[in-house]
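Down below is the structure, laid out as structure tokens.
Note that one protein chain is taken out, while the other chains of the complex remain in position.
Then we have chain A:
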Amino acid sequence: MTAATGYAPRRTLPLRVEIVRQFKRRRTLVMFGLLLALPWILVIAFQFGPQGAGQQGAGQQQASLRISDLASASGLNFAAFVLSVSASFLLVVAVALFCGDTVASEASWSSLRYLLAAPVPRDRLLRQKLIVALGYSATAVICLPLMALLAGTLAFGWHDIQVPGTGETIPALDVLPRFGIVIGYALVSQLVVAALAFLISTVTDSPLGAVGGAVGLWIVSTILQAVEALGTLREFLPTFWNTAWLDALAPELDWSGMAKGASVSVTYAAILIAVAFRRFRRKDVVS
């Protein structure tokens, strides 16, 4: 009898358990509350802000319409706007929080060692935690635009989407699958943040260090991206293709940018996650 009766490594730390362990955290609840409230805050801002700028812009048919000018044109436009303002930072923080916190917080609570001694095999512990963290991240990325769609539709109505730039309209029903693509791409492009935060999370005992480290490196990448002198090298920065989802809302769907973005994102994510597993396997857990 080498193991206790009823023990089987593949039954340890079921996803359900990990979901419950993470869900009741104040951090999780606050982040979801923020993501769900943000569209309503923006709706209020658009409703009560000085009339003019936004409204006029939509009516004027200027040569190039900005996405923010069109936000109050329809629920779909509003959702696209909300996504565009939050994808570059808010969602990054949310994803970094869920993935960066997951192992580091266990280390800081000392509960990690009891899980490992339970024993939950290390690979399995990481795998289950990664799945749950990615699940929470995906939920965050999905629920923001969906809530924005709901809020925008209630506030501005269900109209055809007006494309930024040319001002062309695309029928609302045609654009719904495109919206799915947008959300899908947003998910894939956040994989890098997730993987980076996850890697740092397995290295450090400080949950905020992991989140901050991931967000910090993200910011550095964004800054590097602004250096034109880097030329095509910039295409391989993880943040470079962040806004490629805008192509899905163009009159003609262009996959090339999103394909490149997804490629870069998956590449970084695969390597970072592999390194995370490798490090954690050999790590001496001393916290």
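The definition used in the following text is that a residue touches a chain if its C-beta (ideal position, glycine included) is under 8 Å from a C-beta of that chain, and two chains touch if they have at least 3 such contacts; residues count from 1.
In this text, contacts and distances are computed from a predicted model.
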item	value
Identity of the absent chain, which is to be given by its UniProt protein name, from "NADH-quinone oxidoreductase subunit K", "Na+/H+ antiporter subunit A", "ABC transporter ATP-binding protein" or "Trypsin-like serine protease"	"ABC transporter ATP-binding protein"
Contact partner of the left-out chain, one of A:42, A:194 or A:244	A:244
Per the touch definition above, residue among A:121, A:135 or A:184 touching the missing chain	A:121
Positions on chain A contacted by the hidden chain, ascending	1-14, 16-18, 20-21, 24-26, 61, 109-124, 166-169, 200, 203-204, 209, 213, 225, 234-235, 240-241, 243-244, 246-247, 250-252, 254-261, 263-264, 266-268, 270-271, 273-275, 277-279, 281-282, 284-286
